[in-house]
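Note that one protein chain of the assembly has been removed; the remaining protein chains are unaltered in position.
Note that the chains are named A and B in the order they appear, and that numbering of residues resets to 1 at the start of each chain.
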Amino acid sequence: MSAVPRDPAALPRLGWTLAALVLLWPLLRLADFEPVRLLDEGNLRAMGHFIRGFLPMETSHDFMALLGKAMVETLAMATAGIALSLLLAVPLGLAMTRGLSVSRIGPGRRAWIGTLVRALVRALLAVLRGVPELVWALLFVRVFGLGASAGVLALGITYGGMLGKVYGEILESTDGRTARGLLEAGSGRVAALFYGLLPHAGGELVSYTVYRWECAVRASVVMGFVGAGGLGQLMDQSMKMLNGGEAASILLTFLLLVLAADGLSEFLRRRLA
Amino acid sequence: MGFSLKGVGLTHANGFRALRDVDLRVACGERVALVGASGAGKTTLLRVLAAALRPDTGRLSLLGTDPWDASPATLRRLRARIGLVHQAPPIPPRQRVVTAVLAGRLGQWPLWKSLASLLYPLDPEGARHQLARLDLGERLYERCDRLSGGQLQRVALARVLYQQPDLFLADEPVSAMDPALSELTVALLNEEASRRGVTLVASLHAVDLALRHFPRVIGVKEGQVLFDLPAGQVREAQLRELYAAEGSVPMAGLAVLPDAGQPAAAAPPPLRCA
């Protein structure tokens, strides 16, 4: 009987494993990966002291009032941010949708203008969402000295980019025959949108927006770390003063808020589905 | 002894009674075919024999042990000695043929060997030998999702051949093969069982295959043993009753037999069913 051929996958496997191991070392160095630091006496003492401070949680009347206001501010930031992002996303998303292009069905004389506009819009959306919302927030806080408004603007920009792209994609992938029929019959773009596309895609659009609102709540929670108001700012201050009791109350509020937003969003989306 | 069932009944989780009051004694080294209509309970019976399903009534003894009375370690050792070829090959699609076949010995190998073999196949010769007997030796390093249905079924068969069990169970092992290949494969199973002196139980869809290759044939109907006879004594009327619901008796229908039949008479092997 002839010899059994060697496993052809063995050599590549070995190669990839070695490459990964060789790469892992510099990665560990770069990230300063030293788990013993967790056991460092100073760190342990600081953390232990902080955590011991968790109980009792801070529940004084003044602090609860502050916490309540910060919580409402966080929710308001998320909601206002989404509202602002819609102002960007809806027109840009529609501009991206080929199914609503009038020039595409006509004798394509000016078709290239439409194509160019759509490419530009696509690039603009990519830049808007490419920069994380926290970076925008930091910029606005530092440059304009804004508070919570910086968070709203930041959310508006980044989420405008994300929503615009996804709106465009959803509209693009819906069945465009009705809309096309309407356009061919001479109706305007707005009518074609309302009668041709939205009946098919409406649920999905709203569902995605609700999901993004949930994400915006999570993002708003941390906006305060760059000075843009809300719960994060309170947390930042408590952490800087190593006040465990306050931090524990805020963390719990975080959790409740995020879980509630999670639940509400899931409930709404299930209703829409 | 091979195995024995006394008054075995089994009710599935949904309340369906798939086996009722089955009495069966199969001696060591016997070769038995199970036939019966679809839904008769063949798979259920084989899974009981593989110690994969626990009967809720009756007594069961496999290779001299009651699996459901034994300690977990004993049960594992017992299972390592029983090989079941499943009706639908339970092999992850992206797994390679060599790994799927070598998995047959997982019950016998120590853990370190199982883990090492996952990184680098430890016994490709063994796997290739069994595959070659099924005419699949060239596909050793192929991924299983690149095989045809019949080829995949042969990989599952090669796994159990490689396992070298003392109780060899096969659930419709040739259902995805053409008649000629079915004939050869069933002959191979019988030859392997006789050569190694182990007990073989195979359920077969095609009655003529069962009658041609197995000395003993058991007809199962509605979870009960309808007949249990030497192949030569099975009457047409009994087959008609067995398949009454289906209207006709299923046959593989290969007119000219390839050189299969009974294996050449050699010195009887030592039996392996302590």
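List of remarks:
We take it that a contact is a pair of C-beta atoms (placed from the backbone, for glycine too) under 8 Å apart; a residue touches a chain by one contact, two chains touch by 3 or more.
Here is the rule we use: contacts and distances are computed from a predicted model.
The chain not displayed here is annotated in its UniProt record as "Phosphonate ABC transporter, permease protein PhnE", chosen from "Pyruvate dehydrogenase E1 component alpha subunit", "Phosphonate ABC transporter, permease protein PhnE", "Iron-sulfur cluster assembly scaffold protein IscU" or "Septum site-determining protein MinD". Per the touch definition above, the residue from A:91, A:114, A:202 or A:245 contacting the chain not shown is A:202. Among the residues B:94, B:195 or B:240, only B:94 touches the chain that is left out of the figure. Mapped onto subunit B, contacts with the missing chain fall at residues 50-52, 76-84, 86, 88, 90-95, 99, 103-104, 106-108, 111, 114-115, 118, 163. Although one chain is not drawn, its touching partners on subunit A can still be listed: residues 26-28, 30-34, 37-38, 40, 43, 46-47, 50, 72-73, 75-77, 79-80, 82-84, 127, 130-132, 134-135, 138-139, 142-144, 148-149, 152, 193-195, 197-199, 202, 206, 218, 221-222, 225-226, 229, 232, 235-236, 239, 242, 251, 254-255, 258-259, 262.
Operating definition for what follows: only the chains that are shown with their structure count from here on.
Measuring from the averaged C-alpha position of subunit A to that of subunit B gives a distance of 55 Å. By the touch criterion stated above, subunit A contacts subunit B in their complex at residues 1, 4-5, 7-10, 13.
The residues of subunit B lying in touch with subunit A in their complex are 96, 98, 119-121, 124-125, 128-129, 132, 140-141.
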